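Here's the structure, in structure tokens; my notes come after.
Of the protein chains in this complex, one is absent; all others appear in place.
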């Protein structure tokens, strides 16, 4: 099949069994239901632009397995340039859809992490996980699926490891190992874009010790697999998805995050890529967060591009020139290019893994993660500053009120500044959407918390090397080590 | 009557005519309708706590007109201590209701601004506005009304003053001056808490020149006055107000902001406090923003107190000790106390007006306004950082899903950490509510934009005095004035 | 005598014995020696301006002991207004001298701390310390002395309390208690302005336990007391003090900090205010840091005023209008007014001690201390940004090179922009002086470190109260206390 059309993609989703719920209701057709259609529209942007002269080359690449053109989201990252293309594609996706298409992103990152991890497992243990993985991947590329990825376990009482939890299921775990496959139980939570996905790639949620080997599982499943129930979570202003009009101003994109509930789900062996090998669980996680935390800087830069554009539009429809906001606009650009650039740097200073994959520099990637947890918030702050009171919390009457037969004409009369009332409302709603509404993705904790990133930075900081540099410069002869901690 | 009970307050609202709309529907009973009952609950917190041993003295004071106990929100600020009490009351109101009770706040600030302005008008022009005002105020105190305040005009094309606008109505203006009163037309927009108000105090939206004298109007009206239509605006996640359960976790408070549409409204003379005296319009505005921009620092500090509490609750229900977040919590406190403290400072360095009113220091008040436009955002950022992924964008299934017969037990099973799933969800929803949901007030642009505050700061900065200080220190003999601008 | 003239002040210093050293040389006359004369000029600004119409009333007050006019620096702070006056005086002193006159400041704060502490000691223990103190104070007021203050001990190994130190002398301590007085040994380090002082007020360096009672000593000494050796420390670019010309552009002020070495110094009883009463050592320290950390915000605001003026002067002599730097200048003002305002707030929300003294609000004072450790650095950064490369690190030829017979004319030719080369050099040197030169005071750690202030903030933060506020708002029924720390 190779590259599918958007229509084929929608068709493939429609053919799947219904197992997604929101507000305690089963979603029959994800492609039309208000809770899910925007995220499908957004993830589908790839299919829509495959043949676009400008965007097509950014979204597709050549399979290193088959030599055929494939979605970049199903490719193996094999060079720094592949990572730059990754960053550029993600920034583009935000520009096209206004928000996160996190199914693509996590699915792709997950498969890249397991490309390396299965390689190492086979190398060290003589298993055939890598071959299984490659077989699945080649097929996935041919079928041109949309793939989501899932790591986060509920985790229960965080002071305890899995085997000491009262309820073992708070970590997704192996229940049974059969001849032909495995059975798992538990949950993955806050998983992006599954409604838009054909399949979901499961990774262990963290590095586990021997005694928690049952949690070291990785596999890939069709989204509608038997035994899986999916419940979509809320997001800010999410019921506007169900309304008519422009109060949710964006129709081409939307974000969903779901709880995946596994009630004894069976996965056939050929789709299982880790099954109890606890010492490789950390490998998988680290190889996930590397490219993830690097590229997320491009995501929030793309989001920042939207905030810049939306803020200017609102200012202009408010009757103000964007020039009066030069200083703020420059600061917004600096924020954007900083997160974008740090991801590029992490890629540039990465290294080739023996499997052929490219590994980002973890120090720079984690520094970026910290920026991603702060700079976009500042950018939102500035967007609201520029756009004024109607955008700050979307302080305007609803679309229904705009269209009111009784007083709609007055709302429009008073909303009009230089351009039409409708343009002004839409612009301000877009600022609201991107800074305090449906469009805000969970970029602070997505892919791990900034505190986690700081731990990595601290771990890689090589303090003693810097102490030696300084000691040498200052001609200090004594060894100077840490006294006991006290303050 | 003097101090009313909460029940009497509700009763007074129920007796008014219905003229408030949202989603193109008339709200019959504001005290029970989901769109308005929370803001009434919040504004009503004063009535509920009049007799509270701890809070009562913070919320009430003695009328300087009658010597009787009155709501502090109907008092004249006559000393720095009155302003401190103002700050403390506003911080308390946020702690009690979780958000802004901006009706009280703007109404009170408006009446204080006009106390001074009418005094000056009578002094300079021999009018009787001040006496009218005092008569109304005394009566309002006795009736113990809840008063909202309204300044902001739609403003139309911002590059033009009112008299050059295509549509004259984009500034609320005088249409007719009759023997017994005046007729006005136009709108006031983004007005807080009118649904909870018995009356609304109208102020000019900015300082006007002679040619725009028609816009220099101030008066007070019953909320349900003939010819006034009120349309409530949206706010983030506002349809949760209509839902059952804890997805909007707060029932004791809520914020509303409305568009007030004046279609030839008649106001009798005794309620008119300015009527074309353009040169006093700026006086009114400046005396509004002084106490407003000082005290708003206490508001956002109270909101910050809620964010701190909510973040810790979520961390604990996530299974983490608040101690691991010490550094972040200290930063949150610093932000809170800075905005609170700067308001106190503006009050402390204020001065007595000849009318007996206390005027805050405008430089310090405007510096505070700039902090209010940034520090609370940082505090929100930290609250989300501490509270984790489920709080950042409220990434959990809805209350309906919690209660689902089909899978609700699984949602609860996986949401449970150390405390109950419900406590955890409520805590996280409170963080969402306060940082990216219904609870976020428009504090950045409310009472004017931070850029406006910076203009005031620049205007009061006294650069040449500082240049002289430096010139003297450096023993520079020449006069050093600005060369022509170029860069 | 009451208020002395500047000449009388200088005379009093000249009459003292020489016991101050720098660069291993004894300073014979502190009033003329380059290492000390600027700080005397600065501290002497009070005497110079006693009769100034504008500044006199800011620097003097009425003694509550004698009713006579005295230096404010020898007064007891008895109201919030006294603290505002304190802040205003300190800001003025920076404006007049360009830098810290820390002798005055620490001496005064020390005497105020011991006013309260001796009051409590007498109240609780029936001692006569307070009477001794008042007798000394009255006399000091009459003699109109300049008083320095000293707290900081060397502290040795910081993981150990005094009695476990190898070398007991690293905390100033009691060696002998005689009938007529006490003998002390040890050191106080980094002590401001002693060269400009007639007397020095000694306080315990921290709160001590019973076993370290020997360190709980407070007394006041003439600067030239037998057994005391004073060594002045370096500061950035300090040898410029010894040069001719304008490379140190400021002659009216300068900062010194010294090590005070006590080799068995005898102090007569009437000048001893604490002598082993360990439980009052913390009282003394807390009552020092209260007003100190409040008022230091005004100090750095005054310093910021100088930076603003100096930056503009440099920009103008560079040929640029200050208008192009509006945004930066506003930020500098915000920084200034924030530290100033927070000190005012700490005063305003203080309370009356039973001794009659006014105690600042410790939470707000400590928040201010944290700002003082960051905002002035940002202001310096902005001053250098505005003033350009010649100011950033003072990147210009020396005064000697300006005056070179060989090429001085060329230096002047190329330094000239719009105003004279000399004015430009002086302006840029002033920026250098104030941001990276002799004029930079140790405001970050002076009066305790920002980390110490954060500990106080954390201690006063009342987290559980905020948790309860949030719990009530979210209708959480369970008690939610901290799980065991782990992350």
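Which chain is which? They are A, B and C, in the order written, and residues in each are numbered from 1.
Following the convention adopted for this analysis, a residue touches a chain if its C-beta (ideal position, glycine included) is under 8 Å from a C-beta of that chain, and two chains touch if they have at least 3 such contacts.
Worth saying up front: this structure is predicted, and the values here are computed from it rather than measured.
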item: Contacting the left-out chain in the complete assembly, out of A:62, A:123 or A:466; value: A:466
item: Among A:191, A:347 or A:440, the residue in touch with the chain that has been omitted; value: A:347
item: Sole residue of C:36, C:257, C:322 or C:423 that reaches the chain not shown, by the stated touch rule; value: C:257
item: Per the touch definition above, residue among C:16, C:417 or C:463 touching the missing chain; value: C:417
item: Candidates C:239, C:352, C:462 or C:481 - the one touching the absent chain; value: C:239
item: Positions on chain B contacted by the hidden chain, ascending; value: 157-159, 327, 451, 483-484, 486-487
item: Contact footprint on chain A, counting only the chain that is left out; value: 80, 84, 95, 97-98, 246, 249-253, 305-306, 308-310, 312-313, 316-317, 319-324, 326, 329-330, 333-334, 337-338, 340-342, 344-349, 363-364, 367-368, 370-371, 418-420, 423, 426-427, 429-430, 454, 457-458, 461, 463, 466-471, 473-478, 480-487
item: Residues belonging to chain C that touch the chain removed from view; value: 21-24, 152, 154-159, 167, 169-170, 187, 189-190, 229, 231-240, 247, 257, 259, 261, 263, 318-320, 373-374, 377-378, 380-381, 384-385, 388-390, 392-398, 400-401, 403-404, 406-408, 410-411, 413-418, 432, 436-437, 440-442, 444-446, 449-451
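Simple rule for what comes next: only the chains that are shown with their structure count from here on.
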item: Chain located farthest away, centre of chain A as origin (C-alpha); value: C
item: Equivalent interface positions on chain A and chain B, same or different at half; value: same
item: Euclidean distance of C-alpha centroids - chain A vs chain C, Å; value: 52
item: Intercentroid distance (Cα basis), chain B paired with chain A, Å; value: 37
item: Residue list for chain B, restricted to those that touch at least two other chains; value: 319-320, 418
